[in-house]
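Below are the structure tokens for one structure; questions will follow.
Note that one protein chain of the assembly has been removed; the remaining protein chains are unaltered in position.
When the chains are written out, they are named A, B and C in that same order, and each has its own residue count from 1.
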Amino acid sequence: MKAARAAVVALLALTAAGLYAGGQQWIRGDAVTDLHTIGAGGAVWGLYVVGDGFFASVALAGLAIACLIRVLRARGMEAVAQRGVLLALAGLAASVVCVLADLGRPAAAVIYLPLVGRARAPFFGTFTLVAGASLFASAVQLVLASRPAWAQRAQAGGARFWRALACGWQGTESARRRRARVDFWLSLALLPLLALGFVVLGCVFGAGAGRPAWLARLQAVTFVVSGGAAACSLLLLAVALNSTTEHTADTEAGKQKVRSQVRTLFPFRSVSVSSVASVVKSGARPPGAALARVLALLTSLTVLLVVAGQILALRTPSLSAQRYAYALLAGPWSGLFWAELVLFFVAASVCVARFWRGEPSLFGAAATTLFVCAAVFIQRFLSLVAWQTHGLSLPWPTGSYHPTWVEWEVVVGIAAAAALAFSLLVKLCPAVTSEPAGLSGPEGRGRRFITTTCLLIGLAFASAGLALSGGLGSGRFLDPILPGSPLLFLGGLFLMLSAPLLYELVPERPRPESQ
Amino acid sequence: MKRDDDNLRDSRRKLLAGLAVSAAGVLAARGRALAGESATSDEPDKRPRRWGLVIDLDRCVRCGGCVVACQQENNVAPLGPKQAVRTRPIHWMDFLPPALGSSLPTPIPCMHCEDPPCVKVCPVGATYQSPEGITAQIWERCIGCRHCMVACPYARRYFNWSEPRWPGDELSSLNPDVAPRPRGVVEKCTLCHHRIRAAVERAAVDEEPLSDEAVRRLPACAQSCPTQAISFGDLSDPESEVSRLARSPRATRLLAEAGTRPKVIYLREDT
Amino acid sequence: MSHARRSIGTVLVIAVPALLIALGMARHTPAASMGQAMSHKRHLAKEMKCRACHQGVEGQALASFPTLADCMDCHKMPQGNDPAEPSVRARAARGDEISWGRLNRLAGHVYFSHAAHVTLASMKCEDCHQDMTAIDQPTAPDIRPDMDGCVACHREKHASVDCLACHK
Partner (left out) sequence: MKRPPRSTEPAAAASHLGRRELLGSAALAGAALLGCRPKKDPYRIDKPPVPRVPGWRTGEERWVLSTCALCEAACGIKVRVVEGRAVKIEGNPEHPVNRGGLCSRGQAALQALYHPERVRSPLRRTGSRGSGQWKTISWDEAIGEVTAKLAKLRAAGGPERLVLIDGETGTLTHNLWARFLLAYGSPNHVGMGSTGSAAVELDTPYRQGLYGWRADDLERTGLLLAMGTDLLASSGQAMHLQCASRARRPRVICVSPRRPGCRVDEWIPIAPGGYGALALALVHVLLRDALVDSRGFEALPGAGRTPEETTQVTGIPAETVERLAHALAENRPALVASDGSVVAASNGLSTAIAISALNGLLGERERLARVLGTVRMAGWPAPTVDALAAARRAVPRVDGAGTAACPFGQSRVQALPAAIASAKPYPVEALLVRGANPLATLPGRQAWAAALQRVPFVVSFSPWLDETAWLADLVLPESLFLEAWDMVWPAAVTDPPVLSLRQPVVGPVHGTRQSGDLVLALAAGLGGSIGSALPWKRQQDVVETSFPPQSMAAIKEKGAGRSVCADDENCKHGLGEIVDLESTTPHEFAFFARRIASAGTRDGTRSSEAAAGSGLPPWEAPRFSGDPLQFPLHLVPYRPAPFVADGAHAFPWLSELPLVSGNPWPLRAEINPADAARFGVADGDEVLVESSVGSCAAVALVSDGVRPGVVAMALGKSGVVDLVVPDEDRLSGLLAWQGTRVRLRRAS
């Protein structure tokens, strides 16, 4: 209890410190960071963009895992899926804040990106697909998955709040089947979107003037794979908690212990332990082992990719790639580089040794998560920053980058806020797989028509918006043909993603025959 | 009830149709505008100019006159020693440190590439290639994402890390033809487009064609150069001095292998 | 019923201050001030051309305001019986200058050349400005330039719509 409060206070304090640091940057300009002009001895992208890449990739990977679980209809993993969606929400929000902290003129960005954003720029994909659509999609997923739980709370005489959230929910069997359908199709539809989002992010991180194309692609792949590893590790942590719950939840003493453990991680009073336990019990097998295997695989793959990249970079004719590789192997970045490899290795070993048999412990999971996340963060840092300081094509002096306290504070503050948000979301949106037995009800009409219309209009808007912001035709033109086309594209995506929500929310209209 | 429903559906259809028609109308109007523009720019007697620089490294004495001339002309704020401890200097015209066989620094402005990597990555179109080949940056549009800085293989772009400051009366010496850049935007060499614009305007007022001699020393860097190592002109005009120099066997381009096709051409004897 | 009233109240409580804040942040119009009382109408009635005082209008970017020395070209001798005229002469004798109030100010990153518009494009002052033959003093600002307006006219006249044509 005390520990939980202390954790909340600590997270709040970190968030406040982050706000303070952000205020310092707002007042004094980006000079408070250690970012510098490329070529004059620095990196123009630093901790903020690294944080953006980290949070966004973790979030996308979390959402991807959730989608996969739902597409594969692995009901036993539903809790993992739900956590994955929460991770996506918190992570994407954090990445958006990271980008805003990085931008020189965030206010101008808020105005100009939707108005005149250009589809050819990688940043366009970042703010439409990654920040906009994925964030919206995870919110939709979350709403759809949490409504049974909200309805339960509303029925249990909860506040108007829960009733608002659960409005229109029906416990009918047909509604449940309908929802399962929606879940499946939405998840299936999201997978290509997420893949696209990952490609965009990977491109941004693989980018770098003069980087050989193969190296850029390799970096992009490494980015995606390691993002998956980080998300897996975070989910593993959540699952480890659940597994502990399963072992001990039967006895009253065990329940107490679980409560305290649960509160340590999700420090809110009303986490429904029983519901969590019921989730896990309903599963056929503990999802931890599967996750751990995937994690071990992804981690090993990342190590392989990183090592392959280094070897290739050393043997390439490109001088800048060689300088970059040397800077990582033996230069100023060597400490971080080797630390990354060791962390990945240790994490993979722990996975294999402890979790392969499906015996996750909370401590082991926490350690693995820490190792993997730190290693992934370093991976992003090195692929982004070290190229700017050591990979220039022209003989500019090599640079250095030592983030200032402001940058650390802002990023840590964002992470803390994301953790708080995650905890809050866990409290608000518990995963429930065992719904109360439903009443049978009729299938209404009209629902399908509205949804289809929404989908089609959304598709039309999105394609029109994309085409228009792509500059359609003339390459000379600076602006989208129609100002606001990016907004049109984004709105179209939102409409398309709202379709399942509409499908769920449109009030039941009885069939005319029945009247 | 049913009739109502049908009516509703009809109205929806009407709405959709209306939307489609209006969207098509807007597109058509824009398209016409586009077509009109391309027609005007493709007049046979007006070949689009491609402004470029030729820098003769054998003549350059590395006096730094071009660097300071550029700063004074383009309202670059000085940093002062406090900022310079970990310096974030802005030098649109900079010196590339000597390396790779050369013992002398190389003056290096923006290359004004024919195929500029920075333009492709700008998310809001703050940077673009002008019809006369200048890689331009519209300060007001820039959101400060610094993507262009990462993309430029020459590192020829600068971010304003803090608000520019001119102590005391130094504001007096600011050039009214160039807008100072606020904090948070990326800036770069403009090839002194304000001077080109003024020269074009002056030539039009005087009803004289803009001759190659008149523009040869137009940008501030070229004007100040004691040895006239920097020449400026229209690369698409085969008779211009820059075109003539660009055909010289001494002509090279920086990072030609990057495929950016720079319009800044260096002259250097192979040693 | 009370429910509805309460909700309207809530909306008002939130929205009205927000609106007020928004209004307060919107640009307010500065009052016209010329720095020296003079009647455009009366000057123009004497068959004077705009460029007689705004001398830069044909050759430079800014149309420019006259110096007191320019005024004294005519006003050295009394021109009519305006009671303010002797004081202006006295100021000129002191070597003073009138700080004319500028009514129109473009955004700092916009370049506008009167020479290009008046001399090259043969536009008339009234095409953009108020007709000064009818009024003594212009109201401020007498034109509100926006980019869409500029671009529309440039398109129509086949002038350059390149960003660099107007941005600096």
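Heads up, the rule we're going with is that contacts are C-beta pairs under 8 Å (C-beta built on N, C-alpha and C of every residue); 3 or more make two chains touch, one makes a residue touch a chain.
On a predicted model such as this, the values are computed, not experimentally measured, just so you know.
**Q** If I consider the whole complex, including the chain that's not displayed, which of B:T127, B:T190 or B:Q223 touches that chain?
**A** B:Q223
**Q** Decide which residue listed in A:L72, A:A107, A:L188 or A:A353 touches the omitted chain of the complex.
**A** Answer from the full complex: A:A107 touches the omitted chain.
**Q** Please give every residue of subunit B in contact with the chain that is not shown.
**A** Here the touching residues of subunit B are 57-65, 67-69, 71-73, 75, 78-81, 84-87, 89, 91, 94-95, 97, 103-105, 139-140, 167-176, 179-182, 217, 220, 223-228.
**Q** Kindly note down the residues of subunit C that lie in touch with the hidden chain.
**A** 3, 7, 10-11, 13-15, 18-19, 21-22, 25-26, 55-56, 60-70, 95-97, 99-100, 102, 105, 107-109
Here is the rule we use: only the chains that are shown with their structure count from here on.
**Q** Roughly how many whole angstrom separate the Cα centroids of subunit B and subunit C?
**A** 32
**Q** Hey, how far is the Cα centre of subunit A from the one of subunit C, in Å?
**A** Spacing between the chain centres: roughly 53 Å.
**Q** What residues in subunit A touch two or more of the other chains?
**A** If we look for residues of subunit A contacting two or more partner chains, we find 478.
**Q** Could you list the positions in subunit C whose residues touch two or more of the other chains?
**A** Residues 163 of subunit C each touch two or more of the other chains.
**Q** Going by the contact rule set out above, which residues of subunit B touch subunit C in the complex?
**A** On the subunit B side, the touching residues are 33, 36-37, 40, 128, 130-132, 134, 136, 138-140, 177-180, 190, 193-194, 197, 201, 204-205.
**Q** Flag every residue of subunit C that touches subunit B in the complex, lowest number first.
**A** 59, 107-109, 111, 113, 115-116, 119-120, 155, 158, 160-165, 167-168
**Q** Show which residues of subunit B lie in contact with subunit A when the two form their complex.
**A** Interface residues on subunit B, with respect to subunit A: 1-2, 12, 16, 23, 26-27, 30-31, 34, 38, 83, 86-90, 94, 96-100, 108, 117, 120-125, 128-129, 131, 141-147, 149-163, 183-186, 254-255, 258.
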